[in-house]
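Heads up, one of the protein chains got dropped from this complex, but the rest are sitting where they should.
For chain A:
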Amino acid sequence: MFIFIKKKQILKLISPLHSLSAFPFAIAIIDLNFHIKDYSEIWIEEFPFPKNGTEISLKNLNILSEKLIKCINDVASNHVISYKKIEIKSKNNNWYSWNIAKAIDEEGNISGIILSAENITYQKREIQLLNNAVQVAQIGSWELDLLSNKLYWSSITKYIHDLTDDFIPSLEQGINFYKPGKHREKIAKLVNNAITSGKPWDTELIIITAKNVEKWVRAKGEVEFVNGKCIRVFGTFQDINKQKLKDLKYNEVTNRLKIATKTARIGIWEYNYENKHLFWSNEMFSLYNIDKQKFNGHSSFWNQSLHPDDKEFCSKKIEECLAKKEDFEIEFRIIVPNGKIRHIKSVACVELDSSENNIVKLVGANWDISELIHSKLQLSKTEESLQQAFENSSVGMALISLEGNWINVNSSLCNSVGYSKEEMIQTKITNITHPDDLSKDTEFLKQMHLGEISNYTVNKRFYHKNGSIITANLTVTTVKKVSGHLSHFIAQLIDISPMIAAENKTKSLLEITKNQNNSLLNFAHIVSHNLRSHATNLLMLTNFIKDETDPNEKAHLEVMLQNASESLNETVHHLNDVVHISTNAEENLRSVNLFNSVKRVKKNISAILEENNAKCVINIPKNLKIKAVPAYLDSILLNLFTNSVKYKSEKRDLVIELNFKIKNDDVILYFLDNGQGIDLERHQNKIFGMYKTFHQHKDAKGIGLFITKNQIEAMNGSITVESIVDKETLFILTFKKAEQIKN
């Protein structure tokens, strides 16, 4: 506009053909051949003429470009266009704004072209820079002229809307690009507000572009008022989508992290090495139970709550790590204001500068591990007590793998089986199980693997290291992995051998007691019977004597009475002997040489043996010793010898043969004769019995074997008999062997 006004003046000035030299800007007139006819001083400053040559042509100046020539020709040849303005970059990189107009002579013919040039290089650069900035920042501009109701959008603005440069927006269109709903409502409200109250805005909203893409934009706007009336609204328009989405994403992550740290009660802290400033997140304060107001940002703040016992090792550890520029993890205790102790775990990262030589800051996270520590303590206590229980249990305990290997055994179990722990672990449970009991729990194990049962109890026999058999009550329990599969077994072995032995002992004691009780009862009946026999006789005799008148008969009865009394006396003596045998034997047992005893008895009755022409064969070693009461042994041998003589066969000479055998702790004596023999089918039951024995038979028949049996049983031995009638009788006597004393 400015140039335009000037041009009119120029034309007026030119027409009287005044010189152009005084014009305050670069101006020249050329003819149609581009020869410069006239020029201003400034022109010559701007475009100095070359020194050589008289004819000064525009073509000699390096400012003439194709573009300028074209324009000049356009203006010169065109009847309609008399003026043109163009900005051209010259060869010397300067920008010029050219005004090109026709010079018309008085006849109205084109006499030449008027050119004026303004150096706009500086402005051009400014604009260029601005444009560049705009391009880079994607900032578009817009303007709404409220007088003409015209909306102007810069090309960047259009670009942001995904529109081409030739798009001309209308006012509604402008608004409608905003996303329907709160975004569109908001911009409408802001614009209205601005128009009415003059308030500028700066907001971030979503538009939907021509390509139907959602995009975050920053819209700024302000208004221009003239005489209290808004005439113009203008502003910038910036694509902030990438940034916004990044921000949103960042906010989202930050929020998430915030929530996470808050709910997880993880305190975050940061210590800036350069400005010595300490930062604590809110969670740190609740972790340390300290009022946020009291926070002073000093590096010493963190360790004022530290447990006194932990201070030294904490600072040592931190110093070590910092010296090595290493990240670190540390656990320590703090004392919170109410006096309670909290266990804190702290993980810290060292952030180095670009040279990696200096620490810029420390960033760390702290959290409360008190519960964990307590659980750990509890667990280790439980483990310890379980271990103690396992190790010190009087019950044999073991952990056994699914394959039957010992994993661990306690000392009680080791003691029971005689192996050391190390020896045990080398072997398997099946190796020490009695073969007959191996499959005793197969069915249970199967059920365990199927999960049908979790424990069972069986009695099994095991081998002690020394080869003896242990009977144990075995209880097996399963241990499962977290997955629910079987992990291993816990076995408990209670050695019940002593119990079984005790039970057996009790049983045998009971048996003995029962037998003794029976024999006592029997004995009582025998005593009763025998005493009554005499009593009856005495009673009857005295009755007769009382009534008898015949003196001869009376004398006879008195003899009878005398005999009966003697018999009674004898019976009482016998009974006394039997009682004595039963009560006094045990303590009188001693080691007795069997051979010597046999020899002595044989010598005592040698007269009878010789008289009966008897022969004795004694196959007994001279040093064989038995546990016996010497008097009983003599009595037994005497009885056997005299029996053999008494019941010898009339058909042959008597032969007595003594043999022996040693079986375990027993000495067995075989006493054989070739006499009448005994019909055992008839006499088996009474041969050792106490029959009508305490009478005045001259040999006291019957008492002998009864007493023999009692005597031998009193010495923990036994006696049995085998016989073939009219051929032989064999008494088999068992004695306890005396401990062999060498030499």
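Here, a contact is a pair of C-beta atoms (placed from the backbone, for glycine too) under 8 Å apart; a residue touches a chain by one contact, two chains touch by 3 or more; residues count from 1.
Basically, contacts and distances are computed from a predicted model.
Hidden from the displayed complex is a chain whose UniProt protein name, among "Response regulator receiver domain-containing protein", "Alpha-E domain-containing protein", "Spermidine/putrescine import ATP-binding protein PotA" or "GerAB/ArcD/ProY family transporter", is "Response regulator receiver domain-containing protein".
When you scan A:Asn193, A:Ser533, A:Asn596 or A:Asn659 for touch with the missing chain, the hit is A:Ser533.
Here one chain is not drawn; of A:Phe25, A:Trp201, A:Phe544 or A:Tyr670, the residue touching it is A:Phe544. Mapped onto chain A, the interface with the missing chain covers residues 525, 528-530, 532-533, 536-537, 539-541, 544, 560, 563-564, 567, 682, 686, 691-692, 695-697, 701-702.
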